[in-house]
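Heads up: the structure comes next, in structure tokens.
One protein chain is absent from this view; the other protein chains keep their places.
Chain IDs A, B and C follow the sequence of writing; residue 1 opens each chain.
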Amino acid sequence: MISFASDYIAGAHPQVLKRLMETNLEPLPGYGEDPYCAAAREKIRAACGCPQAQVEFLTGGTQTNQIVISTLLREHEGVAAAKTGHVSTHEAGAIEYTGHKVMELPAEDGKLAADMLEGFLQAFYSDENREHMVFPGMAYISHPTEFGTLYTKAELEGLSRVCREYGIPLYLDGARLGYGLMSRETDVTLQDIAALCDVFYIGGTKVGALCGEAVVFTRNNRPPHFTNAVKKRGALLAKGRLLGVQFDALFTDNLYFELSRHAIAMAEGLKTILHEKGVEFYLEAPTNQQFVILDDKKLEELRQQVSVSFWEKRGPDRTVIRLATSWSTTPEDLEFLRCVL
Amino acid sequence: MISFASDYIAGAHPQVLKRLMETNLEPLPGYGEDPYCAAAREKIRAACGCPQAQVEFLTGGTQTNQIVISTLLREHEGVAAAKTGHVSTHEAGAIEYTGHKVMELPAEDGKLAADMLEGFLQAFYSDENREHMVFPGMAYISHPTEFGTLYTKAELEGLSRVCREYGIPLYLDGARLGYGLMSRETDVTLQDIAALCDVFYIGGTKVGALCGEAVVFTRNNRPPHFTNAVKKRGALLAKGRLLGVQFDALFTDNLYFELSRHAIAMAEGLKTILHEKGVEFYLEAPTNQQFVILDDKKLEELRQQVSVSFWEKRGPDRTVIRLATSWSTTPEDLEFLRCVL
Amino acid sequence: MISFASDYIAGAHPQVLKRLMETNLEPLPGYGEDPYCAAAREKIRAACGCPQAQVEFLTGGTQTNQIVISTLLREHEGVAAAKTGHVSTHEAGAIEYTGHKVMELPAEDGKLAADMLEGFLQAFYSDENREHMVFPGMAYISHPTEFGTLYTKAELEGLSRVCREYGIPLYLDGARLGYGLMSRETDVTLQDIAALCDVFYIGGTKVGALCGEAVVFTRNNRPPHFTNAVKKRGALLAKGRLLGVQFDALFTDNLYFELSRHAIAMAEGLKTILHEKGVEFYLEAPTNQQFVILDDKKLEELRQQVSVSFWEKRGPDRTVIRLATSWSTTPEDLEFLRCVL
Partner (left out) sequence: MISFASDYIAGAHPQVLKRLMETNLEPLPGYGEDPYCAAAREKIRAACGCPQAQVEFLTGGTQTNQIVISTLLREHEGVAAAKTGHVSTHEAGAIEYTGHKVMELPAEDGKLAADMLEGFLQAFYSDENREHMVFPGMAYISHPTEFGTLYTKAELEGLSRVCREYGIPLYLDGARLGYGLMSRETDVTLQDIAALCDVFYIGGTKVGALCGEAVVFTRNNRPPHFTNAVKKRGALLAKGRLLGVQFDALFTDNLYFELSRHAIAMAEGLKTILHEKGVEFYLEAPTNQQFVILDDKKLEELRQQVSVSFWEKRGPDRTVIRLATSWSTTPEDLEFLRCVL
């Protein structure tokens, strides 16, 4: 059975695994203090055009959101996010678990608009009762969003401007960042993101690694005693090398970008097939995830041969599903799908 | 200066204070194990027509919401509430502080509709990814709502039915319950509430007490080790008598209802004045709070002589304000307002 | 039945209650912004000889410890305390509930010694693995301690010196502060405490009030957005006047000190009786609590007529009990005890 269920259906890109093999028996210090972590940090700083950035490695996406948000927020603050944002919907309340509110704002196609955010902040600061309210202390966005959509550079600039005006950090969840950067429809570069965001992460789990996300603090704003905070949340990996070696490999010879480009090419192929077959789109995205609507009967048949992801019910007998490509998708996978659709 | 700023501008109803005086020097056990707490519990059970109810006293409203919600929810659950609910907006994130999400639903005039709740629960349970989501584990409503509006008996029955169908408790925040029960436009009795809700509280702070709320668990559903949970949250009053004596007084000779009735009579008078003066209503409520819109200039003038509450900005130079009556409002207060408006 | 069970067996000192009566119907703003809170703050600052102090009112002792500790500690810190300290033993884990560790140190007669604290801090800062450990971020002491004992001025100076050397605040829990200050065996004044501690609280609940504790931040070190933090923990009293009026009364005409002095006189009488009757002391304290050992049979008899407090089992058939005097203890209570012992 083939799978378009997600972008984490395979292990690691072979080049990443190869580096794990090659370095496997070297004795190294733990907790991210090994030379591979150091090299990966340096390469990421270079790729971001942000020599002063502080780079930290964590294991997974929800963990990263939880740690970044809960360590950067102050006591009285919550994080503003699109109502459809990952932190709002699919993290089992991981942010609230740390004692902070996710302040959900209306979104379009998964995106938080700068003027929506600005209106929200204005209203908050004109409210005389605000000392009894959660203070908005950060803005969270994802790029690509949960719907595979992308912010334009102008949109990011708008969000960045609003955040700076109100003195709150802009945090970008880049679980699928590679697939956003390599989209054929984007004008946003990694350097743009580093320049416009206060903190963001470069997703590894969904873009070629076994696990791992690289958090980039762009303004010398890594919370103090960050290692302690990570440990306290149960997230400090003893063998930090596992993350360091992988990111070192991903940021060597443009691997991260090349494998992302491949996933985008496969996504373009996927869209072509879906159109050919007359499948109804729920949302046709410029990145590696596509959302289509199927009759439940058709869906059941399809699922005999192809793994796909439930997205939401669309009336009593239709369902929105997600199909995702990734670095591991092959032309043969697409051909198979063409045959069975 | 007179005040319509809130329903907690005065101390306690004189009859309540008198009982505190009379019992002041009796040596009594602490932590709610005194005979006045016992008597108050019994009187509240009788008033609710719910002999099996478990009644616990707490000090304030946000504290009560925080404790009831966080002790009744299970690990994986959050509480569904109107987006305008007190727990959603004006408790500084007190629910999230306990690690649980407030799941905000659209509301009309502060009310959560049964079909809205049902649709939300249906969608949740048809979602294949729900193990990655916060489970709705309780429904929170306030009665009167934050806008002074009231549920009809039929509306409460609808909510109660949905909650039972999905096996979650219905929790009613009765910070101003007396003012709701004595409204001239309600068909809901205290007994109805006890029959339809799984847990609710009878507000004392805003209805005649110095402080204090009486939580009623109607289905033998008080969480185990409740005293310990209250202590752990810093909320266990050493001199529980302070709450017991007050609620004993409030539920003697119908005092709670009589003083509520007075506040409603004053609110009717207030509405008449506001209409006479041609003040624009934002929301005319059947209870003790009224919401009107004033030009900011007019508001500034008014505030020289009368305390009122900011509600929200209404465009660049108009503001929604709240005027509240209470058991302590006098006809003279109304007359004064009539003169200065 | 008479009671030596605790120092919170009665309501409020009559003078305190009188002021509540007199001010009862004045319309006042909520949340501690009324003139009585302001006046009480001013009087407390004067009594402390600390004009720059920030004074905040909270409702109870565990709540105060929870709020002060959790708002002053930083993310990676815990609070060092005697193993027998109230926060270590009898607060149901209220500090841990906020995510911070109580770091328990050996104590003698309830007291934390400066050299013990210093040794602990030295060891911590010489530990190469400390980034994986909880950082000691505050020292907590109680005065009088849970055993009724008192620090000498020299001992407090020692603790203060160590805390400043390591840059952590010294916090003094003064739930029974009046009884300590009026002890015949102390050389510590309220001004000394204000000078030596970074934050402390003046207990009201056990010293003449219905409820209430006054927190004094002596170094302009009140956490930012403190009201919000209090609200978030469910502890913000709507009618802040209840605390303001009481502390205003307690700090008018030396009432707080006079009623404390009375309790101490009663405690001296109590000790005399216990010695006369040949009761075995577990700990004879210089303040209002005395700890004695009784055979269980004798204890059972005594409890028919006098309320006392369990302290701990002392072998299979003996028990340590606590007898406390307070502002409400009368010579008649003592006489009664003399007769039945």
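Observations, loosely collected:
Simple rule for what comes next: a residue touches a chain if its C-beta (ideal position, glycine included) is under 8 Å from a C-beta of that chain, and two chains touch if they have at least 3 such contacts.
If you're wondering where the values come from, they're calculated on a predicted model, not measured in any experiment.
Which of A:Leu150, A:Cys211 or A:Ile293 touches the hidden chain is settled by the complete complex: it is A:Cys211. Across C:Pro14, C:Gly93, C:Pro224 or C:Pro331, the residue that sits in touch with the chain not pictured is C:Gly93.
Panel shows chain C; residues 76, 78, 89-93, 96-102, 104, 123, 126-129, 131-134, 310, 312-313 of it touch the chain omitted from the view. Although one chain is not displayed, chain B still touches it through residues 71, 74-76, 99, 131-132, 135, 223-225, 227-229, 231-232, 236. Take chain A: the residues that touch the chain left off the picture are 1-3, 5-6, 8-12, 14, 17, 20-21, 23-30, 59-67, 91-94, 97, 205-206, 210-211, 228-229, 231-239, 241-242, 307, 328.
The working rule: only the chains that are shown with their structure count from here on.
With centres defined as mean CA coordinates, chain B is found 41 Å away from chain A. Distance between chain centres (mean CA atoms), chain B to chain C: 33 Å. Each chain gets one centre point, the mean of its Cα atoms, and the points for chain A and chain C are 50 Å apart.
Counting only residues that touch two or more partner chains, chain A has 76, 99, 131-132.
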